[in-house]
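Structure, as C-alpha cells:
A single protein chain has been omitted from the complex, and every remaining protein chain is retained in its original position.
Letters A, B and C mark the chains in the order given here, with residues in each chain numbered from 1 onward.
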C-alpha cells in the first residue's frame, strides 16, 4: 500500500503539471501580445519539465518499467489523477491566467512543504520546481492584478473567470487515504493543511485585483481520485496521445 | 492499375462523404434551431451511410481484407482522398450550409452520372445515394437562398462564406490518371465534364440567394490526390479515430 | 367549482382533456412545467451523447448514435408542440430554460466519459425514462399522452440498442469490460434519481396524481426500474453498482440503497458536474444562431409579401 500510495501521489503531482502544461501550450502563437506568447510557452515548458520528473519517479516507484512517456501517453482518462481545475478549457486569456494563478498559488505552497519531504527524490524535485513556480505565481498574480484592476471590461472578465473557476479550487485541498499514507510516511503534507497559507496568498492578490472571492463553499471533485473527470479531458487526450496511439512502439 | 484506379476512385467518393459527414455531425445539439439539429443529424447520417457503401466496396476492390471501418479508422491523413472542401472547419452555420450546398450540388450531378456506371455495384450505390442527395441539395439550396436573401447580416455572412469556400470548389472538377482510367472503363465520368451542369445549378441558386460568385478562378488542391491536405484533417482524425487507435483489435 | 368538479369527474372516468377543453389554471401550469421540462430534457440530452459522436468507434455505431440523437431532437419538437397547445410558445419555453427558470432532467448534468457511457445512457437513462413514459401514456392530457405513445416506441428501440452496445463492451476485451463497469458504477445512482425524490419528499406529487398528470408514484416507478435492470447487469457479468442491492423474497422486489439526495439537490441547484457546460452550450447555440433565425424569417416575410403583391 505505501508504495501504491506514493505512486498515486506522484501521479497526482505529475498529472497536474502535465495537463495544465498541455492546456497552456494550446495558446502557442495566439496570445494577446508577443510577451505573453513567450511567457505562456515558458510556463508550459516548466510544467512539462516538472512532469518529466514526477512521472519519471512515479514509473520507478511503480516498478513495472513504465517511463514518464508511457504514463503520459498511454493511460486513458480515468487513470489520470490531476485535479479538474487543470483540465478545464482555456476560455479567454483572463480565465487562463486566473486558472494559472489559482494553481500556481497552490503549487507554490505545496512545493514549499515538499522540499522537506522525507523522500529525498521528492524533496529534490520540489526544490527544483519550486524556483520555477515562485516565478510563475508572481507573474500570474501580477497579471491577475493588472487585469482585475484594469478597465471595466477586464475587471468584469476577471471576476467572471474567478466565479467560473472557484468551484474547482476546493478539490486541491481534499484529503483521502493516499494523503493519509503520505502524511504518515512524512512524504507529503495533508492537502487540507495547505489551505490557510493558500487563502492568505490568494486573498491578498485577489483583493489587490479588486476581485471578490465567491462565498459558496461547494466544490467539484473527481479528478484527483479519477472517479469523474470532466468531458474535456478525453478530448485533450485525443490530441495529446495521437502519435503514440497511432504508431505504437515507435521511437520519436 | 485498373483495380487500383477503381480503389482510388472509391476512396475519393467514400472519404468525401465520411469527412463531410463527420464535420456535419460536429453540430449535434448546437444548431440555431431544433429543426436544424434534426436536419444536420439526418444529413450526417446519410453521408455516413454512403460512406459504408463506398468504403465497403473500396475494401473489396482492394482485396486485402480491409473493411469500411478499417479504411475509415486506420488510415492517417495523407491516405485520405477527400477534396479539401469537405475537411474545412464548420465555421458559422452559414459557412456549414454553404459548404453543404456546394458539395451537394456536385454530389447530385456526380451521382446522376454514376447511376449509369458500367460497374453495377457503383451504379447501385449511386442510385441509392442519389435519392438522399436530391433531398440534401434541395434543402441546403433553400437554406442558402433563405439566408442569402434574408437580412443584411445574413446576406453578408453568406457572401463571406461563399468567398471563403469558392477557392475550394475547383478541386472537385480536377482530373488525373485515376479519372482517365475510370472514364476509359466506363465507370465514372471525367470530373471536368460535370462543371457545366454544376455551374448552371449553383449559379441559379446563388443568384436567387442574391449572392455573387467570386470571379477568381484559382483553386486549392491536394485533397483528392492526398498530396497536401489542410492542417485541419489531422485534428479531425485525432477524435474520429481515437477509440480504434487506443484499443486496437477490439470489437465495438 | 362546478367546472372543477366536472373536470375531475372526466379525469376520474379516464377521459382525455383536450386543448380546447376548460381546465384549471394550476393544471395548465403544472402541465406546461412538466412537458416543458421534458422537452428541454430531450434537447439538452443531445449533448452528452453528442460528446461521443465525433469519437464513435465504427461507422455503424456512429450512424446509430446520429439516428438516436436525431430522434431526441424530434421528441423535443413533439413535446414543444404539445406544450404549445397549452398556450405557451416554444421560444418562451426556451427562454425560460436559458434564464435558468426551467429545468431539464438532472441526469444530463453528468458527463459521458467513456464509450460505454453511450451504451449505458441508452440502456439505463432511456430505460428509466421509458418506465416513466409508459406510465405517462395514460396521462390525462390528450396531446401529452399521444406524444408519449409516439416517443415510447422510439425510446424502447434506443434502450435496446444501448443495451446491445454495452453488451458488446461487457463481453469484449478487459479494457472494454472495465469501461462498461465504470459506466454502470457512475450512472447507476444518477439513473435511479431520475424518478425524483421519495414520494414522502416530492413536492408536486399529490395533486399531480389526482389530476393524472402523474400516474404512478416516484418510488413505485423506481422500484420497477431497479427490478428490471438488476438481472440485466447480472447477465452482463458486471458487478452490481450498489452493495445494498439484494433480492427481498418477502417484498418480491430488489432492495437497493437510497441515492445521495443531497447530490441530487445540488445538481438541481446548478452544481452538477456539467450544468454550466450544458447551459452554456445551449445558450451559445441559441445566441450564435440568432442571425440564422432572423435571416430565414426575413426571407419568409419577403416571399409572403411578394406573393401578396402578385395577387
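In the analysis below, contacts are C-beta pairs under 8 Å (C-beta built on N, C-alpha and C of every residue); 3 or more make two chains touch, one makes a residue touch a chain.
Owing to the predicted nature of the structure, the values given are computational and were not obtained by experimental measurement.
Asker: Quick one: jot down which shown chains the absent chain touches.
Answerer: A, B
Asker: Per the definition of touch given earlier, which of A:20, A:110, A:125 or A:147 contacts the omitted chain?
Answerer: Reading the full complex, the residue touching the unseen chain is A:147.
Asker: For the chain left off this view, which of A:28, A:180 or A:200 is in contact with it?
Answerer: Among A:28, A:180 or A:200, only A:28 touches the chain that is not shown.
Asker: What is the set of subunit B residues that contact the non-displayed chain in the whole complex?
Answerer: On the side of subunit B, residues 76-78, 164, 167, 218, 220, 222, 227-231, 234, 238 touch the unshown chain.
Asker: Please give every residue of subunit A in contact with the chain that is not shown.
Answerer: These residues touch the chain not displayed: 18, 22, 25-26, 28-38, 41-42, 44-45, 48-49, 51-52, 55, 68-69, 72-73, 92-94, 143, 145-147, 149-151, 153-155, 157, 239-240, 242-244, 247, 249-252.
Note that in this section only the chains that are shown with their structure count from here on.
Asker: Quick check: more C-beta contact pairs in B-C or A-C?
Answerer: B-C
Asker: Distance from the CA centroid of subunit A to that of subunit B, rounded to the nearest Å?
Answerer: Roughly 42 Å separates the two chain centres.
Asker: In whole angstrom, what separates the CA-based centres of subunit A and subunit C?
Answerer: Taking the average C-alpha coordinate of subunit A and of subunit C, the gap between them is 36 Å.
Asker: What are the residue numbers in subunit B that touch two or more other chains?
Answerer: Touching at least two other chains: 239, 242.
Asker: Could you say which residues in subunit C touch two or more other chains, in rising order?
Answerer: Residues 55, 175 of subunit C each touch two or more of the other chains.
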